[in-house]
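As you look at this complex, bear in mind that one protein chain is not there, while each of the others sits in place.
We just call them A, B and C in the order they show up, numbering each chain from 1.
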Amino acid sequence: MTEMRFGKALGQALEDAMAADDSVMVFGEDVAAAGGPFGVTRGLLEKFGPVRVRDTPISEATLVSAAVGAAMSGLRPVVEIMFMDFITLGMDGLVNQAAKARFMFGAQSSVPMVLRTPHGGGLSAGPQHSQCLEAWFAHVPGLKVVCPATAADAYGLLRAAINDPDPVIFVENKSIYARKEQVPDVLEIVPIGQARTAREGRDATIVAYGAMVQTSLEAANTLSEDGIETEVIDLRSIQPWDEKAVLDSLSRTHRLVIVHEAVEAFGVGAEIAARMADIGFDELDAPIVRVGAPFMPVPFAKPMEDRYRPDSNRIVDAVRRVLA
Amino acid sequence: MTEMRFGKALGQALEDAMAADDSVMVFGEDVAAAGGPFGVTRGLLEKFGPVRVRDTPISEATLVSAAVGAAMSGLRPVVEIMFMDFITLGMDGLVNQAAKARFMFGAQSSVPMVLRTPHGGGLSAGPQHSQCLEAWFAHVPGLKVVCPATAADAYGLLRAAINDPDPVIFVENKSIYARKEQVPDVLEIVPIGQARTAREGRDATIVAYGAMVQTSLEAANTLSEDGIETEVIDLRSIQPWDEKAVLDSLSRTHRLVIVHEAVEAFGVGAEIAARMADIGFDELDAPIVRVGAPFMPVPFAKPMEDRYRPDSNRIVDAVRRVLA
Amino acid sequence: MMLLVRRVEERLSSLFSDGEVPGFIHLSIGQEAVAAGVGSALEQKDTVASTHRGHGHALAKGIELDSFFMEIMGRDTGMCRGRGGSMHVADMSVGMLGANGIVGAGIPLAVGSALAHQTRGNGAVAVAFFGDGALAEGVLHESFNLAALWKLPVLFVCENNGWSEFSPTSRQFVANVRDLAGAFGIESEQVDGNDGEAVALAAAAHVEAARAGGPRVLECITRRVRGHYEGDPQKYRDDGDADPQSDPLARSIARLRAAKVSDTDIQSIETDLMSEIDAALSAARAAPPADFRAARADVYSPGSAA
Partner (left out) sequence: MMLLVRRVEERLSSLFSDGEVPGFIHLSIGQEAVAAGVGSALEQKDTVASTHRGHGHALAKGIELDSFFMEIMGRDTGMCRGRGGSMHVADMSVGMLGANGIVGAGIPLAVGSALAHQTRGNGAVAVAFFGDGALAEGVLHESFNLAALWKLPVLFVCENNGWSEFSPTSRQFVANVRDLAGAFGIESEQVDGNDGEAVALAAAAHVEAARAGGPRVLECITRRVRGHYEGDPQKYRDDGDADPQSDPLARSIARLRAAKVSDTDIQSIETDLMSEIDAALSAARAAPPADFRAARADVYSPGSAA
């Protein structure tokens, strides 16, 4: 095992993917010379040169669509959108072009592109620099959506995303870029679509992704002190998501809590809950409870933002509710 | 009662709103001289002149944001986006500006704008002219989302949306523009956020909105021949949605089916199901079943599109499933 | 090529009236010289991103006629297996990256394609076709800038037919293409888009310049003879009938005659074409309908998760 930061694992994945495949290129605002706003792409320009690693103007719409066009013409572009909030400017390329090209052209070709983007709060960055918008993309047939919770998965899923023939939205929680973790000496590719059991437990299932996996594990530890053993499923991949893993866990625990940092209403958790209220209905011994952000923009002031983001107390309360 | 087309009711609402309030203005691509791609805005230019009714260039991003700026400066703009698919180009103005302005500026002002846009298939218009993307907006705190099912509501909800101090996304199903209906002689404003019981029934509840309300009523009639009486709740408003009306109905029927034309996965129905699997759990006697489009882009060829769009057979099957 | 596009679209027009073609179709009758002229300047490895009015661009890039008709008529054997229709005709094998239902969307796609060509060093050029209406979309600006900044091998072709749907260009866009391109240091040229030879010559020059590195802009002034879409009653329009002198096809035939091509030869080209079209149409009519299950299975690549 070695110690590695979450952000560094991403950079390593980019480096290894670029070394393995000439057609992988990286572009985005300040990703080359400056090494990225969060340092993820540091060193790539020096290693792979200015043809394959490019700083771009502030033109999100064209960056995204150019990635689509490049992917249709033999490259595997990895484009970065500096904050997920700015993806509002690049929706057409993703939704009307990348997502549909394979289907709409009769499977003549795929669009092997990756869009990396950070979501989430914790930096007092305010309402336009903190949003979690992944639910939008999960609703769009043709896109895949991934969100790693650990450094090992950050590496493994990003490698998988780059290898994937279809467009992948790769979401990184910005509050954990600097977090250090133990990772295996040899990092492995992690297939898209398979959840991970982050903790086993018999009493209730928590489904989470991204930074909230760690928060859920903290909640599980707290609950464990009272003899309540929760299983924590790290979804890893949101579209497709591992329905079977969730259903299997639910079939053992019969109680379900779903956690994400995104706004609760109409979020990713809604689909998981809805699906389990259908195919998992007979397994349910209690209401399905979601823990997400309240229905409001992300507030700036630190105490407000702290209260806004789901924390382990809220998860503990939710688990207690499904066990009541 | 008089006969009126769905599209005409919308035009009437615009006309009455403009007559009632000088600050209401209408703009969009080909809405003035040509009267709108579906004829909804026909006659407005002649009645209210080229200052208040404007044809625009094809610049969706700027049209949406200009509506926001205009609404911050004393107007009540009604902007049209010709097909909902093109809203991908105007997301920033909606999500980062309109939705957040009131909150983010400490409630100094609201953004009284309406964005009208048609969704849905049925015209063989293909993957980029048929999408139902309302779930995206329902996930964004600060936006309201409305989708009428009848001509009377088309009128009443559009008047309410224009009067509303907050930004409203007004979604119109394009397959019913030309449908004729009986409407009261005097059309009334319909408050946003209140569902309508389109049909009473004791055996199961169907929740639907937009064009699918009619399809659900057809399904209910079919079921009624077998003695199954379904209640059909027309949601009317998606954000906010009338949780109480749905819960009340569920508390009587104990069985729930949710129907929309949008893709089922991560759609509006997911939130309703998730919410009922939480607060309505004790009322549920059966799995919650959703009927929506399959997880694929809207196909072009007519037989494929027909199979893609939910029809009353699929709704009948779903109701039978929850009654099984 | 012009003749092919014309006759194909005339046939589509009557098929549409007869209800054999579903959805919206946007014909380029009167504008064929643009597609044919630009197409003549391209190699197979070059790529094209097109518009909602893309039949001509697609045919000129070398797509196959049978599967074209099949697509527009929604058959399983259509080039897109009946999932896209008229607005999405595409054939990756000949570098036709697709007609596009989103105005302006082809512009940054072509820029991306050019980025791939440049990065891979394959000497190919990407072409973006777009109408005068698309001039108002912000991606044009972003794409001009990025292409100029990175010296990408891309040719921007503005097909200026004077109309955006039901509105004349003058009520849509105030800049002219040349000044706009010039602001980005991009060389541009305006040509008579109804003169096939002029388009071909200009396109050849600009394609080669773009291939050598750096974007070019070609504006082709042309005329939309039909309505915006088939079935458009065009009540908004009173710009007179098309001047027969300016018809690109008539001009090109006149040129052939002037070059002493005999009427019989011209007639035989036409006859061959018509029978090709007839054959394609019969094949399309006989083709199986689009396959829903196959479509459902093609949202993602096989073997990939989902």
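By our rule, a contact is a pair of C-beta atoms (placed from the backbone, for glycine too) under 8 Å apart; a residue touches a chain by one contact, two chains touch by 3 or more.
Owing to the predicted nature of the structure, the values given are computational and were not obtained by experimental measurement.
Colleague: Out of all the chains shown, which come into contact with the hidden one?
Modeller: Those shown chains that the absent chain touches are A, B, C.
Colleague: Considering the whole complex, which of C:E142, C:E165, C:D195 or C:D291 touches the chain not shown?
Modeller: Residue touching the chain left out of view: C:E142.
Colleague: For the chain left out of this view, which of B:P57, B:P127 or B:P299 touches it?
Modeller: Candidates B:P57, B:P127 or B:P299; residue touching the omitted chain: B:P57.
Colleague: One chain is left out of this view; which of B:T41, B:Q97 or B:S312 touches it in the full complex?
Modeller: B:Q97
Colleague: Go through chain B and note every residue touching the omitted chain.
Modeller: 23, 25, 51-52, 54, 56-57, 59, 61-62, 64-75, 77, 92-93, 96-97, 101-110, 141-142, 144, 164-166, 191-194, 237, 239-240
Colleague: May I ask you to list the residues on chain A that touch the chain which is not drawn?
Modeller: 29-30, 33-34, 37, 55, 57-62, 85-86, 88-89, 123-129, 294-297, 299-304, 307-308
Colleague: Footprint of the hidden chain on chain C, which residues?
Modeller: The list for chain C reads 136-142, 144-145, 148-149, 171-176, 179-180, 182-185.
As a convention for this text, only the chains that are shown with their structure count from here on.
Colleague: Return the chain whose centre of C-alpha atoms lies at maximal distance from the corresponding centre of chain C.
Modeller: Of all the other chains, the one whose centre lies farthest from chain C is A.
Colleague: Looking only at C-beta pairs in contact, point me to the busier pair out of B-C and A-C.
Modeller: Most contacts of the two pairs: A-C.
Colleague: Go ahead and note the Å separation of the Cα centroids belonging to chain A and chain C.
Modeller: Their C-alpha centroids are separated by 39 Å.
Colleague: Could you pull out the residues of chain A that touch at least 2 other chains?
Modeller: Residues 61, 92, 96, 103-104, 141-142, 239.
Colleague: Can you tell me which residues of chain C touch two or more of the remaining chains?
Modeller: Within chain C, the residues that touch at least two other chains are 80, 82-84, 88, 100-102, 138, 295, 299.
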